[in-house]
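The structure is given below, and queries will be raised subsequently.
One protein chain omitted, others in place.
Letters A and B mark the chains as written, and numbering starts fresh at 1 in each.
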Amino acid sequence: MKRKKLLTVLLAGALTLSCMACGGSEGTTSNTDGATDGTATEAADDTAADSTSETGDKLVIWTLSNDLIDFGKRFEEQTGTPVETIVIEPANYPTKVQTALLAGEKEPDIIVGEPKMLEDFYDAGFFADLNEFGAQDYADQIVDYVWEVGQDADGIQRAISYQITPAGIYYRRDIAKEVFGTDDPEEIGKLFADYPTILNTAQELKAAGYRIFSSDAEMNVFSGDSAWVVDGVLNVDQSRIDYMDLCVQLYQGDLTAYANQWSTPWYQAMAGEVPILTADIQNYADDSVNVWDAEQFAEATQGMDTTEVFAFGLPSWGVLTLRDNVKDTSGLWGVCAGPAYGFDGGTYIGISSNSERKDTAWEFVKFCTLNEETADWWIEYSQGDSVSLKSALEKHKDDANEVYGGQKLYEFWLGQAEGIDTSKVTRYDQAIGDAWGNAISAIKTGEKTKDDAIAEFYDVIESTYPDITVNR
Amino acid sequence: MGKKSKNNIKKYNQAGYLFVFPFLVVFLVFSVYPVLRTLYLSFTNAKIAGVGKMDWVWFENYVRVIKDKFFWRSLWNTIRIWVVNIVLQLGLAFLLTIVFSDIKYKMKGLGIFRVIYYLPNLIAATSIAFLFKTLLDWRYGTFNQIINSIYHFFGANYNPIDWLGTATYAGPTIAIIQTWVWFGNSFIMLMAGVQGISTDYFEAAAIDGAGRWTVFGKITLPLLKPILLYVAITSLIGGLQMFDLPFLMADKASAAYPSVQTAVMYLYKFGFETGTTQTGYASAIAYIIFIIILSVSIVQFKVFNKED
Partner (left out) sequence: MGTGFKIKKAILYILLILLGAVCLLPFLLMLVNATRSGVEIVNSFTLIPSTHLKENWDTVFKFFNLFQGMWNSIKVAVPATLLTAYFSALTAYGLAMYEFKGNKFIFTMILVFMMIPGQLGLIGFYNLCTRLHLVNSYIPLIIPAIAAPGTVFFLRQYVLSVLPPSLVEAARIDGASELYSFHRIVLPIMSPGIATMAIMAFIGNWNNYLLPMIILNKNEKFTLPVMMATLKASTDIQSNQGAIYLAVAISVIPILLVFCFCSKYIISSISAGSVKE
């Protein structure tokens, strides 16, 4: 009897503990969501202007990155309206907005979204109709693709971004000169013109002791010539396949530095040398070097322990990421076009449909996106973010960015932005992109054959979205 | 269960309501209500609950779960990771129990060792995940750096293993980290069980001149067997709800992800993730997981009662 009691207690303990272990779900790590981050780091705790009375005019902003903290402060300074900005981890942002708005919360007044979230937000009716405030009067002031992304399926304006986010290739001019004899963006762009060419470029760089990219996913922002889903049918175009092949070849050919995007070593590769534990030391086994002789081996592999990375594929807000991480390599960078037009991220600002301060909120949206003076300030303050206001881009097109050896970036970004095809954006991009990423990884690590991996990719899409037709 | 004494206090039994009342109110409001609402949603085609029209679809979602091979794969992943974890965790805890209960060695420091072994249990899963993700980074992590320098010391090559990035290693790696977190807890339980065994047994055995392994095989193991069994089975209930560590440690686009996606992660994908939110379906997944856990528990209680 006693024994049974003891057992019961133990059993209860085990149950309780195991329940505690697995009960609450923790947050996601944010590595995959670098989008739109990276601006000035102001103390967040003094942005909350909570002390004002509830009846008075104020604005509550829920955002994904630190940018709007600064916009909010400036708005508060200029208009006297207290602004409270809450930054929420991107992985949990949609959940939080959904739960709050569906429950009818009056605050926040301003909500934001990245393109991949927007369609769901539009459908759910979270964003107020900006046309009611006369948004269409400003249609020609904003870069076209940004304006289009801010519209729902019926063409109603729901959100506007202060940024354009076209993708480019950020490369090291010094390495370019050494290996290719030129650092001219036009010429270097040709080395990235299509996927087979990129592979050649990668091999040339490796032969010279460098690595083309930190990770093999750098070209992801450019991949895909068309949308993942067209008229309810899954659409895998040739450029997706080409991208897949490139990733596999980069990985298997030991052509990258094997630092995952947004991991610490990935950032450090921007500042110069990174250490590598390279698998290709193995190759020396066939040569004259006796790998079992530690000293001789160390000599032979000297200089192989570190490498420098040539390029990063990032949207224009990558300027900010580099700004914070290039350190000694500042001035040695350049930006050129990639194999296609692409874009990623961008914070789209809109008004919560539950807000009771919509007029003030609209003032804020205009202040962030349509105010040339704000745009001037932001360009200077962020040291190189690219705004979506056409007149500001025009005005700053001769601005030279010192990190990039004085290259004039705004003209370049505008040109890239004009090539963007917004019909490629769908609500499915995140999930389908992840599944495609799984397939690529499975192939590159040799876990699956290409056919098997693609077949499984189709299966995943079918089971995730019963409504999408999958034609194999 | 003390039937006799309960008869004596029968007239006081009404007071039981008083004791249970606060619990019951809060329980009904904050636990039962949300869960019943989810039950309702599981019979609808709600995409995001509260948005757009929502139709009653009967068992459509449940049929879809049962036909969804990726749900079953995620359940299989969960069980696989759990099995590796429980074998290691109990094995280690068991070894430690044997060492500390050995009457010949009389090992000291049980108190301090128990505390140290329990420490990993205190850290939040986010922190554990961050720590191990950094330590286990393929080319830059401390762990591979150490292995590499050991290899180098002997003049050999180490072809670094991507512990969290390959399907072969990711599951076991996560299981080992879970073991690291939980073995101290199992150890404390088993040790408590051993201390519950009267020392008479051991002394009698010692007088009979029984060897260590005889004592272990004839006394310790049979007496601990029920505890071991129940620790294993009950941990399965928690194990089937495994979420935090694999969710935080596996990169979504990595080759390892399909092999470490657990059942609750699958539920989370449809419950909360951008672009895949299908609340009705997620609710049905939740209830299927619940039914599976319930069945396991019923089996467990059956076994438990038979043993008596």
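By our rule, contacts are C-beta pairs under 8 Å (C-beta built on N, C-alpha and C of every residue); 3 or more make two chains touch, one makes a residue touch a chain.
Everything numeric here is computed off the predicted structure, so don't read it as measured data.
**Q** Touch partners of the unshown chain, restricted to the chains that are shown, please.
**A** Over the full assembly, the chain not pictured touches A, B.
**Q** Among B:W72, B:F130 or B:Y151, which one is in touch with the chain left out?
**A** Counting the whole complex, the residue in contact with the absent chain is B:F130.
**Q** Consider the whole complex, including the chain that is not shown, and state which of B:V84, B:V215 or B:I237 touches that chain.
**A** Missing-chain contact among the listed residues: B:I237.
**Q** Which of A:T81, A:Q268 or A:T374 touches the chain that is not shown?
**A** For the chain that is not drawn, the touching residue is A:Q268.
**Q** List every residue of subunit B that touches the chain not included in the displayed model.
**A** 1-2, 5-6, 8-10, 12-20, 22-24, 26-27, 29-38, 49, 96, 99, 105, 107, 109, 111, 113-128, 130-132, 134-135, 140, 142, 145-146, 180, 184, 188-189, 191-193, 195-196, 198, 237, 241, 243, 264, 267-268, 271-272, 279, 283, 286, 289-290, 293-294, 297
**Q** Need a quick check: the contact residues on subunit A for the chain that isn't drawn.
**A** 2, 5-6, 8-13, 15-17, 19-20, 22-27, 29-31, 33-34, 37-38, 41-45, 47-48, 50, 60, 62, 65-66, 84, 86-92, 95-96, 99-100, 102-105, 107-108, 262, 264-265, 267-268, 271, 274-275, 321, 324-325
Going forward, only the chains that are shown with their structure count from here on.
**Q** Just the number, please: Cα centre separation of subunit A and subunit B in whole Å.
**A** Roughly 35 Å, centre to centre.
**Q** For the complex, which residues does subunit A have touching subunit B?
**A** 3-4, 6-7, 10-11, 13-15, 17-19, 21-29, 31-32, 94-95, 98, 102, 116-117, 120, 123-125, 217, 257-260, 263-265, 274-279, 281-282, 285, 291-294, 297-298, 427-431, 433-434, 437-438, 440-442, 444-445, 447, 456, 459-460, 463-466
**Q** Touching subunit A in the complex: which residues of subunit B?
**A** Within the complex, subunit B touches subunit A at residues 48-52, 64, 68-70, 124-126, 129-130, 133-134, 137-140, 144-145, 148, 152-160, 162, 165-168, 181-182, 185, 189, 192-193, 196, 226-227, 230-231, 234-235, 237-239, 241-244, 247-248, 251-258, 264, 268-269, 272-277, 304, 308.
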